[in-house]
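The following block contains the structure, expressed as structure tokens.
Rest of the complex left out; these chains stay put.
Each chain carries a letter (A and B) given by its place in the written order, and its residues are counted from 1.
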Amino acid sequence: MWNYSEKVMEHFLKPKNVGELEGANAIGETGSLNCGDALKLYLKVNENERIIDASFMTFGCASAVASSSALTEIIKGMTLDDAAKVTNDDIADYLGGLPKEKMHCSVMGQAALKKAIADFRGIQILEKPGEMICECFDVTDLEIIDAVKNNG
Amino acid sequence: MIYIDNNATTRVADEVIQEMLPYLEQFYGNPSSMYGFADTVNKKVQQARAQVAEFINADPGEIIFTSCGTESDNAAINAAINAFPQKKHIIATEVEHPAIRSLCFHLQDKKGYKVTFVPVDKKGRLDFDTLYKAMSDDTAIVSVMWANNETGVIFPIAEIAEKVKEKGIWFHTDAVQGAGKIPIDVKAAGVDMLSLSGHKIHAPKGIGVLYVRKGIKFSPFLIGGHQEKGRRGGTENTASIIALGKACELAKANIPLMNTQVREIRDYLETRLLDEIPATSVNGDRGNRLPNTLSIGFDAVEGESILMLMNQAGICASSGSACTSGSLDPSHVLMAMQVPFKSAHGTIRFSLSHYNTKAEMDTIVETLIPAIDRLRQMSPFWKDGKVV
């Protein structure tokens, strides 16, 4: 079994900010049903570009759920500029670390956030839905390459 | 704790531990040594060989002890390759265990072999047409598993073996999952080679069997000393061999139980889950399945999350073959069956043993109902009681 930190388990078992967010004015979506993980992030941003509320819907493993929950907690109260600097490492750190095979689950949080911010600012991100397939498998591929390197 | 992952591995039966312990503690001699101390061990190893043979209706001389199911599978293919060095084609199925499947990929990628992977339909049933048409003079071996580890779907081995043998081609079957759940009779089935693994039938891990029909020109996979009549090098794993003998004796006696009590409990679990959790479906041919296996998909939720919530309740199940867990893709078996992604990702395999009880099934259902509900509530693909 994965060596999940207590914080990960806590955020998986009692996730914060679950569900659609009434009055959300920024939505970021990443992943798909096909690739096995997906995240829909809802933000309520005020006129000063401050995130006053956030929520999520996630389909994925325990660390995907925990990462989503952590992300919403991290960014609540931030300005969009500050939120834009949040990385998947910040999410993992907030959770007391993720197993290295599961780091990509936090990448999904970062990706959805980027899209939500773009959505608010009316910027088109030239990515097809389902892009996460590639990101997901990218990480996996890297891990495989890594493992191969380690072995030989 | 509720352990319902018996297709992954099983609890070692108390009787089996009792049987093997003296051969760890006291009678540690090499069975082939020249002293009386070794004789005790040797006799017991012979008894175990007879017990295993009896279990599958083989002759004791046709039993080769190996270290696991994987070794048995590898050894079977290796024997065919060595016996027919000029033949460069192998037939297997798309749903074989990695012990056959990955080996086939290796032979294809590195050793110049062509492999036909016979596909299955949506219920996991073999496409016999493809299989039979693929057979040629270049085919060294056909390997078809007796029953699938993920779905429990049973293949008609006797029927396939007959067709394959008609062409003079060697036929191997991986009976690692069939054994102990349904009757296995190598003579009636007419197979040339057959693999077993101890830890799937309440023996310890690290012991397996390759049955090799008398008359088959076998060459060893592990090359070393003269053990196993020169068919498998390496000092005999005496304690585990003795354990496996006992486990086979017990497994034989338990097969009726598997097909009554265990099947009923499995069916009870299946019915309750299908009835009480919406958007739930069974993977594999329900009419022709191992009595202990239930592969079931919950739409719009992800398997690992389900496992984690079950783990909180002390329930041990798996989300696919133990070998593929940790990977992101649905298993190759579910992919081959074209199970839709929405339920493939949310598939859980329950695999029972005779140690499981009906009360445990109730606990599982009562754990899963709220668990699936909670996960669906946070799933972006679930809305108003259905998949979106």
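Here is the rule we use: a contact is a pair of C-beta atoms (placed from the backbone, for glycine too) under 8 Å apart; a residue touches a chain by one contact, two chains touch by 3 or more.
This structure is a prediction, so every number in the text was calculated from the model and none was measured.
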| What formula, in the shown labels, sums up the chain copies of the full complex? | A x1, B x2
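Heads up, the rule we're going with is that only the chains that are shown with their structure count from here on.
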| Between chain A and chain B, what is the gap in Å from one C-alpha centre to the other? | 38
| said: Quick check: in the complex, which residue numbers of chain A touch chain B? | reply: 1, 12-13, 15, 18-19, 29, 33-40, 56-62, 64-65, 101, 136-137, 140
| query | In the complex formed with chain A, which residues of chain B make contact? | reply | 300-302, 304-305, 308-309, 311-312, 326-330, 341-342, 345, 377-381
